[in-house]
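Removed from the display is one protein chain of the complex; every other protein chain stays in position.
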Amino acid sequence: MIVVLQKGAKEEDLTNVLKHLKMHGFATHIVRGTEKTIVGAVGDKSRLVNIPLEAMSGVESVIPILAPYKLASREFKPEDTVINVGGIAIGGKDVVIMAGPCSVESKEQIMETAILVKEAGANILRGGAFKPRSSPYSFQGLKEKGLEYLALAREKTGLPIITEVMESENVGIVADYADILQIGARNMQNFTLLRKAAATGKPILLKRGPSATIEEWILAAEYILVEGNQQVIMCERGIRTFETYTRNTLDLSSIPVIKHLTHLPIIVDPSHGTGKWRCVTPMSKAAVACGADGVIIEVHPRPSEALSDGSQSLTPEKFNKLVNELEAVAQATGKALSTPVTDNSKVGV
Amino acid sequence: MIVVLQKGAKEEDLTNVLKHLKMHGFATHIVRGTEKTIVGAVGDKSRLVNIPLEAMSGVESVIPILAPYKLASREFKPEDTVINVGGIAIGGKDVVIMAGPCSVESKEQIMETAILVKEAGANILRGGAFKPRSSPYSFQGLKEKGLEYLALAREKTGLPIITEVMESENVGIVADYADILQIGARNMQNFTLLRKAAATGKPILLKRGPSATIEEWILAAEYILVEGNQQVIMCERGIRTFETYTRNTLDLSSIPVIKHLTHLPIIVDPSHGTGKWRCVTPMSKAAVACGADGVIIEVHPRPSEALSDGSQSLTPEKFNKLVNELEAVAQATGKALSTPVTDNSKVGV
Amino acid sequence: MIVVLQKGAKEEDLTNVLKHLKMHGFATHIVRGTEKTIVGAVGDKSRLVNIPLEAMSGVESVIPILAPYKLASREFKPEDTVINVGGIAIGGKDVVIMAGPCSVESKEQIMETAILVKEAGANILRGGAFKPRSSPYSFQGLKEKGLEYLALAREKTGLPIITEVMESENVGIVADYADILQIGARNMQNFTLLRKAAATGKPILLKRGPSATIEEWILAAEYILVEGNQQVIMCERGIRTFETYTRNTLDLSSIPVIKHLTHLPIIVDPSHGTGKWRCVTPMSKAAVACGADGVIIEVHPRPSEALSDGSQSLTPEKFNKLVNELEAVAQATGKALSTPVTDNSKVGV
Partner (left out) sequence: MIVVLQKGAKEEDLTNVLKHLKMHGFATHIVRGTEKTIVGAVGDKSRLVNIPLEAMSGVESVIPILAPYKLASREFKPEDTVINVGGIAIGGKDVVIMAGPCSVESKEQIMETAILVKEAGANILRGGAFKPRSSPYSFQGLKEKGLEYLALAREKTGLPIITEVMESENVGIVADYADILQIGARNMQNFTLLRKAAATGKPILLKRGPSATIEEWILAAEYILVEGNQQVIMCERGIRTFETYTRNTLDLSSIPVIKHLTHLPIIVDPSHGTGKWRCVTPMSKAAVACGADGVIIEVHPRPSEALSDGSQSLTPEKFNKLVNELEAVAQATGKALSTPVTDNSKVGV
């Protein structure tokens, strides 16, 4: 940590800063510049301490040197984390495709979609049972009934399932059904939920918050890792910017950055990330080209009848084409698409 | 709702759109322009329906005409909502000052601060017991013990208390102590929490999410209103932008906008909104000058020893000065500061 | 400047960094932390040098300590800069009101408006002759004819005039007419234009770019100051964020920040900053309450007939009311409105 003193700070301000730093176990180094004096503070616990030095007299600013996370960092664990879900490796050499409807709307709809996406080459089935919706007047999901239908679809197709858990009191029931727990973008900093989800031991897909910096997103992962659950999958789903043509701005540069800073796998959600079905296929290919470990795609048998997010859902035909094009891009980057699950035996739970 | 068809959309696309709209109970009006055809859809339930028309063939875009909220709107309820908390009217003609530390750190600290802010002129005591922190390594609050200390401070000073509830399973216990439940910025779209907090019947201070549009923020209020709880206080606390000198960008223009679109009171949090104690006083005055019903200010007896947010906390001396300056601005806008609670009798619960 | 080495950087990387720093005249101080080594570099010219150390082997990041500007800084010149324009002091103890139409549309329109705003209490007349418009199909201004009409309005009313100069080749002609040269938001980093405008010796109003940080904005002012022109007026006019209800997000916290970091006066443009006439009066009052030295307001005799920006223009009646309300706020902050020019004698040029 570097403490920068104001020009004209008094000697007693410096003494006071030094005293505080030593009190917290830091060794200190003073560098007197031509205009300003700075103090370098070195200590084992430097990552864990948050002293409000900026509130002290004569202090201009405090600059952290070490990243505020530890377990998530590439420095802590150099090798890639690979997460195994029902025989599918996420974060390994192959590209994983998760697909399915935004919401589970009926038994028929999820069964039909599951079969279609499996045939097209999907490895994991997605579908929302509990739906966070901006408006209280929008469809809120089938809740537990939706989870049951997802489980039936898994039984039928052998695809592991991923579904969102929206609040800590539902963690138990969602974990009873799901193979991967999804933490939604709005809940990225719902720390109680992160801890409870972590405690299930299930793999957790952690969506980036729409206004979260990469560092905050990694810190949210750290909340899970600290609980002893190492199975965190990062998911880039777009950030909020001034651009309005797309629903969000998909920040694909977060992929190489996450790969550089952490050991965690990262997948991309181009459906929410753009909000336009027309952008889903090109952005999926871009995601894989720059190193994503997979994509998660909204597919609906009849998007114009979807109860949510129809305008960003692919038809099965378009999804089929996407998978084929993705395969070519994966190969061009020295990877392959993950081999589809081939038997219908129940996975997971 | 306006449905815009693509240039060159087929007659059957139009027919299909009309069929869907009628199926949902809309009357339709076709306007054929020189380049594009549009369909105006009129219906009672237009606010409540979300048909994915954009996923239909030939449709370019769908433009809503009515606001997606109802109960919060000024059109629905023209007169201002005034909320009474222990004799303090929020949203009335006077300006309310809420003040206190970011976190309750000890019984002594909260008692000392409560007395200081009351003497300076605060009407309501703030203090966090459950703290949402970006890092798992930061101080997480005293939890229920913190609530107890807040209640003791209320008993001593007569100031009603406001404190944050971070998750739905704690709504009960927080509501047992607090006079106003605070929903934090990160939880603005935690809809389960909104519903449970609403069900307590307590006044709710709803912070704007750091990346929430004004419309989404009003929709979050609508979640509370729909549950039958009319006591919602909006709280502007800054949005996230590219500017890094301040912690957030305090969007004061949201004040006249909220006043225009809704009947709800709105207060401003310049402490989190700027993250710099130096900006707190000027931005408080600006907030009152443009019509805010109050401010919520972080005050700490010794900011440089605060366990959280010390660099944005005011010392009691600076807070005292702020109150005096605020009074002048309130009067210049035809208002006054709310009269401080004068006796020490217990309020609220 | 602090150079942070990567964990595991080699001794030769460190040696190389030290060599480069010394080559550029820096004294260096090495601080070896438990995880990382950092180098503090101290030197007279540290502000002026930009060595791409981040491209060197073993270097993780480079953190500047000194602000990248000098002449604009409060440290360089502690006392406030006050700029005198035709007897009006900008940056002094009084609040200045600049007002007028977005565009000069005709001789009649600018004369009528000039008289109206003067009577209401404006000190300076604004009006665009050269208009930057997003669309090539929009009204582009009357150009030199517009300048002539402005000069006539000045002759008639005695109000000094401010108008935008959009490109370096027009600096001469605009300076022949204007008392203050306005640099538009889109041109904040048009450095040639800044230099040429500076060379005229006229006061320059420098609008903040819609995506400019405060630091970049100050650096743009530094371009003018470096040319020897000390008469720079900063103008906050809103930044671009995800919020769409307002045209921009007016960042009023920039006022205390600019006042803290620099000695320059700052005024606020709530018309462009919000894009809604309904927000102009409240945001003007907020601007003055938090320390702005003035406001610049769009006024049009008949906004619904304006050739540009009608929806953010005030009618003369509303402007009149604004001035009255502003006076009360100015007094509440220990200031007053600048006394209107009282005779019709020609000012300026």
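Order as written gives the chain letters A, B and C; numbering starts at 1 within each chain.
Here is the rule we use: a contact is a pair of C-beta atoms (placed from the backbone, for glycine too) under 8 Å apart; a residue touches a chain by one contact, two chains touch by 3 or more.
Keep in mind that this is a model prediction, so the values were computed, not measured.
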- Query: Relative to the complete complex, which of the depicted chains are touched by the chain excluded from display?
  - Reply: A, B, C
- Task: Identify the residue among A:140, A:190, A:274 or A:308 that touches the chain left out of the display.
- Result: A:274
- Sole contact to the chain not displayed, among C:40, C:210 or C:316: C:210
- Message: Out of A:37, A:81, A:241 or A:312, which residue would touch the omitted chain in the full complex?
- Response: A:241
- Given B:36, B:156 or B:302, the correct residue touching the omitted chain is B:36
- For chain B, which residues touch the unseen chain? 2, 4, 7, 29, 31-36, 38, 40, 42-44, 46, 63, 65-66, 75, 240-242, 244
- When the complex is taken as a whole, what residues of chain A touch the one chain not shown? 211, 213-215, 239, 241-246, 249-253, 255-257, 260, 273-274, 276, 278-279, 282-283, 285-291, 325, 328-329, 331-333
- Note on the structure: Residues of chain C touching the missing chain are 20, 47-48, 50-56, 68-69, 132-139, 166-169, 186-187, 189-193, 209-211, 216, 219-220, 222-223, 226, 239-240, 277, 303-311, 313
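Criterion: only the chains that are shown with their structure count from here on.
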- Task: Check every other chain and keep only those touching both chain A and chain B; list them.
- Result: C
- Query: Degrees of rotation, nearest 5, to put the Cα trace of chain B on chain C?
  - Reply: 180
- Determine whether chain A and chain C, two copies of the same sequence, contact each other through the same residue numbers or different ones, counting it as same when over half of the numbers at the interface appear on both sides. same
- Message: Please tell me the distance, in whole Å, between the geometric centres of chain B and chain C computed from their C-alpha atoms.
- Response: 31
- Note on the structure: Whole-Å distance, C-alpha centre of chain A to that of chain C, is 40
- Multi-chain contact sites of chain A, meaning residues that touch two or more partners: 240
